[in-house]
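Only one protein chain is missing from this complex, and each of the others stays in its spot.
We call the chains A and B, going by the order they appear; numbering starts again at 1 in every chain.
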């Protein structure tokens, strides 16, 4: 049985959705000896999120950012948590909507993603520091 | 220890929310010998989603579809990813909002769903082909 846990440190990203599959492969647990398993990714933050979506056309990322900004606007009149700036409370709501963790199946030493799937960081703050992901691999040889 | 992975192939569905619990039970890993475990379901697509919700009144499924169409409209003026049709970019956004994977606890050989819970496919394209789910069961006898 495999149980391995690693901390992945992402560099700072600007607000928006960013492909991070490569960071997960380079810093996360080594998948190649895992025949069947699951990789769990957990973002230790409350104003960013993890998502899986199309990684072919970069316009998808831009449209996601634009749509979430309409659906969760800044400066809504009913926000009471405003001291950390107008981008902060929308960031918390986006994090709850999208979620801060993902579980990806492992098959024959690789993530069993569909053809068009990639892993995104949703960075919802304007000026965030780097983000941390706890990556836990379990499975069998 | 149990580690088993199967590919579930769903037939094509029209746009909307559809109960798929029976497909998971018939094509997925055999649960009956698993005393305690987890079943992970991973949809390998970026324009559909997996959700758990009420499976008693079919009106719930219709209302979900109608509400998501209001919350994530077609033809928003800020969409740049438009070449695959007006239903495509909303489908990607709905997939990010609802998510493409689920984890369900297994107790005494069965999914430990609540009384009213069923598993749905959210099909967000107008004319999609069948969808694939990677189902991974782990647990103990």
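As a convention for this text, contacts are C-beta pairs under 8 Å (C-beta built on N, C-alpha and C of every residue); 3 or more make two chains touch, one makes a residue touch a chain.
As the structure is a prediction and not an experimental result, all values here were calculated from the model.
Novice: Out of B:43, B:89, B:102 or B:134, which is the one that touches the chain we can't see?
Specialist: Among B:43, B:89, B:102 or B:134, only B:102 touches the chain that is not shown.
Novice: Can you say which of A:25, A:93 or A:111 touches the chain missing from this structure?
Specialist: Only one listed residue reaches the unshown chain, and that is A:93.
Novice: Mind listing the subunit A residues that contact the chain we can't see here?
Specialist: Considering the whole complex, subunit A reaches the absent chain at 1, 3-5, 40, 42-47, 71-72, 76, 78-81, 89, 92-93, 95-97, 99-101, 103, 132, 134, 136, 138.
Novice: When the complex is taken as a whole, what residues of subunit B touch the one chain not shown?
Specialist: 1, 36-38, 51-54, 57, 59-60, 62-64, 66-67, 70-71, 97-99, 102-105, 107, 112-117, 138-140
Here is the rule we go by: only the chains that are shown with their structure count from here on.
Novice: Any idea how many Å lie between the Cα centroids of subunit A and subunit B?
Specialist: Taking the mean C-alpha position of each chain, the two centres sit 20 Å apart.
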